[in-house]
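The other protein chains are all here in position, but one chain of the complex has been omitted.
Entry: chain A
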C-alpha cells in the first residue's frame, strides 16, 4: 500500500473529504471482518467450544486496539529505523497527531490511515486462532496476541508497507496484505501448532462443524468487509485503482468459490456449504496481494488456482498429522503464498505498479521479488511465533486441562455455554433440564 503515489508530485496534497469519508467507511468494513471471522470459525467448531472460538477473535479487537494506540502504529508506520522497524514519538498514544495532518503525500488524515491500518492489525492475529480451536488457555492466547503483534505483526507491516521497510524498498507487491496478513498469520499458526499439538481425539472423534449457517454468515461478512480491505488499500480513489481492486476482489472470490466447489464435486461427489464458504475465503486471501496488479481476467485465474489449490491443501493436515483445526494453513498460508506469487505471473504493469509479471512480458524479476517477500515473512513469522508459543507454554502452559478440553472449553474458560437446550417448549428435556438447573441468587 504505497503512500505518496496518489497526487502528482507538483501538487501539494490537500485533505480530500471524499477520500477521507471513503476511507472511514473502508475502515469500518475491515472492522466487521473480525466478527465475521469469529462466526466463520465459530460455526466450524463443536457446540461445546463455539463461544471460545468467537472470543479468540473478539479479544483481538480489545487488545490490539489499545496496543496500536500506545505504540503499534509508531512501530509499523513511524519513520524507518534500518528497514526493520519504524518509530515516531508523536505517534505514541496517537496524541501528537494534528487533526488535519495528512498521511504522507496522500489526501487523507493520519488519523484515518492509522485507524484503517488498525483494523488489519486486529484481524491478523485473530486469523491464527482457527488453528488452535478448542484447546488453548484463553489467558495464554490473550498474552500471545499481545506479544505476537508487537514482535511479529508490527515489524512485518513495516517491512512490507512502511516507507523504508526493506520489502517495500525491494518493490515487493503486497496490495492489501497477502504477505503481511495472510502468510504472516498462516505461518504463525504453524509455529504455534508445533508447540500446542493436536486436539484430543484428532483423526478419531468426529469433529463436525456445529453450525454451517454461522459459517456462511461469517464468510458473507468477510466477503463484504473485504471490499474495504482491498478497495481501501489504495487510500483513496482519485485514479480508479481502488475501483479495480474492488472489481478484482469480487471476481477472484467468485472464481475461487466455483473452483473449490468443482474440485469437491469431482473428488467427493457433492457441493458442500463449507466448500462454498471456504472457497470464497481462499479467493479473498489470494486476491488480496494481487488485486491492484492484475486485470479482472487475471483475477479469475488467481481465484480458480487458489480455490483448487487450497481445497487440495486442507487435506495435508491428515497426511502430516498436524491438527490445524480450521485450516488456517491450508487456506491463509497456501492462499496467501499462491496470490503473492501469482502477482509475479499476472501483474499487467498498468495498474498499481509498472512492474510486469512473467505472462505480461516482465520476465522473472517480479516473481523473484515476490518470492523473497513470501519466504522471508513466512520464515520470520514461523520461527518467532514458535519461540513465543514455547515461552508461553513454559511459563504458564498454553493448553487447558484434558478434562476441560473433553467437557468443552466454553464452560471452563468462560463459564458459559452457547446454546440452552433446556427451556423452550417444556417437553421432557425441558422439564428435566429446568429441574436440574437452579438459580443461585434468586
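Couple of notes before you dig in:
Operating definition for what follows: a contact is a pair of C-beta atoms (placed from the backbone, for glycine too) under 8 Å apart; a residue touches a chain by one contact, two chains touch by 3 or more; residues count from 1.
We adopt the following convention: contacts and distances are computed from a predicted model.
Missing chain, UniProt protein name, picked from "ChsH2 rubredoxin-like zinc ribbon domain-containing protein", "Nitrogen regulatory protein P-II", "Electron-transferring-flavoprotein dehydrogenase" or "Membrane protein": "Nitrogen regulatory protein P-II".
Within the complete assembly, A:315 is the residue of A:100, A:139 or A:315 that touches the hidden chain.
From the options A:125, A:259, A:275 or A:373, the residue with contact to the unseen chain in the full assembly is A:275.
Across A:327, A:393 or A:410, the single residue that touches the chain missing here is A:327. Considering A:36, A:125, A:209 or A:373, the position touching the chain not shown turns out to be A:209 (whole complex).
The chain not displayed touches chain A at residues 206, 208-209, 264, 267-270, 272, 274-275, 278, 311, 314-315, 318, 327, 330.
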